[in-house]
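Now for chain A:
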Amino acid sequence: MQSFDLATYYPIFIFLVFVLGFAVTAMAMAHLVGPARKTPVKQMPYESGMDPVGDARQHFDVKFYLIAILFLVFDVELLFLYPWAAMAYREGNEALLPAELRGPVFVVVLVFLATLAIGYVYAWRKGVFQWR
Partner candidate 1 sequence: MFDIRTLLVLIPVLPLLAAAVTGFFGPRFLRKNSHWPCIVAVASSCVLAFLVLGKVAHAEAPLIERYYTWMQTGSLDIGLTLRADGLTALMLITITFVGSWIAIFAVGYMSHEREHEAGYARFFAAVALFVFSMTLLVLGDNYLVMFAGWEGVGLCSYLLIGFWFQKPSAAAAARKAFLVTRLGDAGMMLGILLLWAGYQYAHPQTTASGINFETAFTWASSTLPDDTDTQLFFGTVALLLLCGAVGKSAQIPLYVWLPDAMEGPTPVSALIHAATMVTAGVYLVARSMPIFHAAPPAVLLTVASIGAATALLAALIALTQHDLKRVLAYSTISQIGYMFLALGCATTDGLVLLAVTAAIFHLFTHAFFKALLFLSAGSVMHAMGNVIDMRRFSGLRTVLPTTHWTFLCGAAALAGVPLLSGFWSKDEILGAALEASHHAYGNVYMVLFISGLVTAGLTAFYTFRAYFLTFWGEVKVPPEAGHHVHESPPVMTVPLMVLAVGAVGLGIVVQPFTHWFGHLLEHHWLNSSFGGTIQPAPHGFNIPLMAGSSLFALGGVGLAWLMYVRSPALPGKLAGTMQGLYQLSLNKFHVDELYYVFFVGPATLFAGICQAIDFLVDSVVDLVGQLPGLLGKLVRPIQNGLVQFYALAMILGLTVFLSALVLRMAK
Partner candidate 2 sequence: MNPTVELANVYLLALPEIVLTLSACLLFLAGTFRQNRHFWAMKSLGILGAAAFILALPFYRQPVDPLFALQAPNMVQPIVLDRLALLLKIVALIGGAVLVLFSWNEVSDDLAAEYHACLLVIIAGVGLSAMANDLIILFLALEMISIPTYVILYLQKTDLGAREAAAKYFLLSVFSTGLLLFGFSYLYGLCGTTNITALLDGLRSTDAGRLPLIALVALVMVVAGLGFKITAVPFHFYAPDVYQGTSLTSAALLAFVPKVAGFAALLRVLDFVWPGNRPPGVALGTQAPILFWILAAMTMTVGNVLALLQDNLKRILAYSSVAHAGYMLIGLATAPELAHQAAAVGGGQAVVFYLVSYGAMTVGAFAVLAYLSTPQAPIETVDDLAGVSRSHPAVALMMAIFLFSLIGMPLTAGFAGKFFLFLGALEVRPEQAVLFRCLALIAALNAAAGAWYYLRIIAAMYLRTPLRAIDKPATWPGLAAIAVCAAITVALGVYPTPLLQAAKAAVGQ
């Protein structure tokens, strides 16, 4: 097994620095350049969603859960795409999928996505995406 060497990861550090820099710059620019009208709603920590003031034990609207679960399910289903994406088109020694099967498996993936789409349309038809 290869010994662990931090040096191999230096691109990540560069990336990290870049990201942090961008975020800080963007926030600073917005603060400096943008107009500042302070309405009560904008004063709140979260602008959308729940009213954060009050007892933590109050009831949540069930629709939040619904959206969350919908997101979770579709999000997790995409998990199946990762192995395919990572493995299907490797060449040489690392190839796990015989080249002849690439086409058929691609069709399978399409069918999988179509099934997800059916689920999506089903949710849509059921009115899940309408807030009220």
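Picked so that all candidates are chains of the complex that A comes from, given by their letters.
To be clear about the criterion, a residue touches a chain if its C-beta (ideal position, glycine included) is under 8 Å from a C-beta of that chain, and two chains touch if they have at least 3 such contacts; residues count from 1.
Note that the coordinates shown come from a computational prediction; the quantities given were computed from them, not determined experimentally.
Participant: Which numbered chain among 1 or 2 touches chain A in this complex, counting any copy?
Facilitator: Looking at every copy, the candidate touching chain A is 2.
Participant: Note which residues of chain A are touching candidate 2 in the complex, please.
Facilitator: 98, 100-101, 104, 115, 118-119, 121-122, 125-126
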